[in-house]
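Missing here: one protein chain of the complex. Every other protein chain is in place.
When the chains are written out, they are named A and B in that same order, and each has its own residue count from 1.
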Amino acid sequence: MELLPIFLVQTVRIAIPYLFAAAGGVVAERAGIVSLTLEGFMLTGAFTAVLGSYYTGSAMIGVLCGVLGGLLFGLLHAVASIRFRADQIVVGIAINLLAVGATRFFLQLAFDSSSNSPRVAGLSAADLGIATGLLSSLVNPLVWLGLVTIPSVWWLVYRTPFGLRVRAVGEHPEAAASVGVPVARVRYAAVALSGVLAALGGVYLALDQHQFTDSMTAGRGFIALAAVIFGRWDPVRAGIACLLFAAAETLQIHLQTVQAIPSQLVSTLPYVLTIVALAGVVGRSVPPTALGKN
Amino acid sequence: MTSAASSDAGAGSVTPPAGAAGARTVSVRTTLEEAVLPPLVALLIALVIGDLLILSFGQSPGAVWRLLLEGTWGNAYGFGQVLYKATTLVFTGLAVAIGLRAGLFNIGAEGQLAAGGFAAAVAGLLLPGAMPALVALPIVILAAAAGGGVVGAIPGVLKARFGAHEVIVTIMLNLIVLAVLNYVVASHLHTPETLHTPEIRAGMIPRLSGFSTVFHGSAANLAILLALAVGALVWWFLFRTRGGYELRAVGLQPEAAEYGGVSVGRTWIRAFVIAGALAGLGGANFVLGYKHYYEDGFTGGAGFVGIAVALVGRNHPLGIVLAALFFATLSQGGLAINALVPKTLVEVLQGIVILAVATAIPEVRRALRLAVRRAGVV
Partner (left out) sequence: MMAETALRLHDIHKSFGPVQANRGATLDVAPGEIHALVGENGAGKSTLMRILAGMYAPDTGVVEVMGRDVTGWSTAEAIAAGVGMVHQHFMLVPTLTVAENMVLGSEPRLGVRFDRERAVREVEALSARTGLHVHADRLVADLSVGEAQRVEIVKALFRGARILILDEPTAVLSPAEVDELWNVLRGLRAAGDTIVLITHKLDEVMEVSDAVTVMRQGRTVHRTATRETSPAEIARAMVGRDVTLAREAAGRAPAPPTGGVALEVRNLVVAGPRRPRAVNDVSLTVAPGEIVGIAGVEGNGQTELIEAIAGLRATSAGSVLLGGRDITRLSVRERAAAGLSHIPEDRHRRGLVLDYSVADNLILGRHEHFARRGVLDRGAIASHAAERIAAFDVRPADAASPARSLSGGNQQKVVIARELGRDFVVLLAAQPTRGVDVGAVEFIHAQLRASREAGKAVLLVSAELSEILALADRIAVMFRGRIATILPRDRASEQALGPYMTGALDAGAA
């Protein structure tokens, strides 16, 4: 019985980066912009957060720097895709490669290391001077922010004028333009927001581990994208998919000692499920009509 | 009366033929400019940003670029390494390009490459060591193509049959293939204390250093001839065969191809199988030509750089060979400049080149169409 709370807490901790990134992915893709870039946004956010935390000693300033890093890369993605109408898939791949290369380059420049940064201030219970224990990780404000991100994005998409416009420009941009909706501006805002949200996922990872390590996001951005698709571009369903994927990972950690299923194979579960979803085996998966079209 | 009037009008009305030859030269020149300009613009942008990054490290750009060239094209070992790295990139570049020609985005070259290398290694392990190279080589090379082709077939079938978008499927499949191979090698097939398979017994591709001592130590091997031959074959297939005619028609206008009696779904599957086989052949370069075993992670992102190669090479085999040499030079040059600036500089530049090319392509196209239009009006 006592395993259950441990299991739940671990699941939530693992899910937080996914929740942030998937929320960002939903916003950008609903506006019609392909979100292959989540991985790059996360990695950038993780690195700039560590930079900020290292140089100021303040984890909160680190968070701010992480957000700015994500915003910067989000705008890069937006300018290339919207202003220059570049192929969004190619842009996505370029930005991911750029994020890996740039974080490595500046890791060397800032910390003279090719693998990791020094230890920096974080946001966990120990950092905040609170006793450790099972629930200590839940003291981290980013955990709570991550949990409220999904309902917030749901509210944004379905309950605000901005959300209405996001859904319109992702579905039928000409119709939106014909009634005076500034399509490009809405998309800029959506992609910038996705950069910030995904970056927060990376910030959480880095500050939780108190350092940046090379390529530390390790494909989490793609898992988040998988959750977006698996959740059929709906924030709540995508959030549930994130929790599912995280639960599978937690389960795998617990089963590791038992050696029931090889961990490598368990880790592919989100990807396999996404392919299954795309093949229509679990109901039709229809993306926003204008997704990826320039 | 009607028919007389109509035949008259039919001859007399339509667009005047004047300037037809002139229009054609304009269109040929435009096509060429449209192909060549974006990579050049991108190169320029990358150079400028590279300069800034080098300056941020307190080094002189001139010295770094000189070192990069000396470490690659300036000595036989470096040049051999460039050739070796370019070989894999030609294969993955072709794998991406054949997909794009069919209107498909193959992001799966990484997984197809790994599967090809693995299949070649397994085939080489199963063959008897005494088998003559002339028999063994075709078998292991075919195994590489088959390994990649099988992985390539999956997104093709899923798209043709279920309409599953190939970009997501290939991304997910990369992660799955790499994880599964990691599992198989780590749990069942590795040499103790390593993450690679035992050495193959037959089907090694000879190294260039076996023919000329100047390549001593470099990994360059005869797989490069295979790459060039396959590049020529792809060109011939695309532009000289019925299959290529159909594949390009599907890529340009699937509905017109369908009207022309071409099965779009079958063409998609065929393109993906060919693409997978091409990427899989790239595995032969590492496994058969260099290390003689499959090693976890040997692909090192060559499948993704293949996207850059195809993009910069404008999906044309000749352009792909040149682009592969360029990106191989960058990659090898990174090692050479490491004394002055981090080698990861070249990774940044790689990303910038792709981003800049992708951005410049539509921009150049618009500018050129505008220029042609103006020229046409005058």
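Methods note: a contact is a pair of C-beta atoms (placed from the backbone, for glycine too) under 8 Å apart; a residue touches a chain by one contact, two chains touch by 3 or more.
Note that the structure is a prediction, hence the values are computed from the model and not measured.
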Of B:202, B:249 or B:324, the residue touching the omitted chain is B:249
Note that chain A touches the absent chain at residues 159-161, 163-165, 167-168, 171-172, 174-181, 289
Listed in rising order, the chain B residues that touch the chain left out are 1-3, 5-7, 9-17, 20-21, 23-24, 27, 240-243, 245-246, 248-249, 252-253, 255-261, 263, 369, 373, 376-377
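Simple rule for what comes next: only the chains that are shown with their structure count from here on.
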Chain centres from averaged Cα atoms put chain A and chain B apart, in whole Å, by 30
Residue set of chain A touching chain B in the complex reads 34, 36, 76, 80, 84-87, 89-91, 93-102, 104-105, 108-109, 114, 219, 222, 225-226, 229, 262, 264-265, 267-268, 271-272, 274-275, 278-280, 287, 294
Within the complex, chain A is touched by chain B residues 53, 56-57, 105, 107, 158, 161-165, 167-169, 171-173, 175-176, 179-180, 182-183, 186-187, 301, 304, 307-308, 311, 342, 344-352, 354-355, 357-363
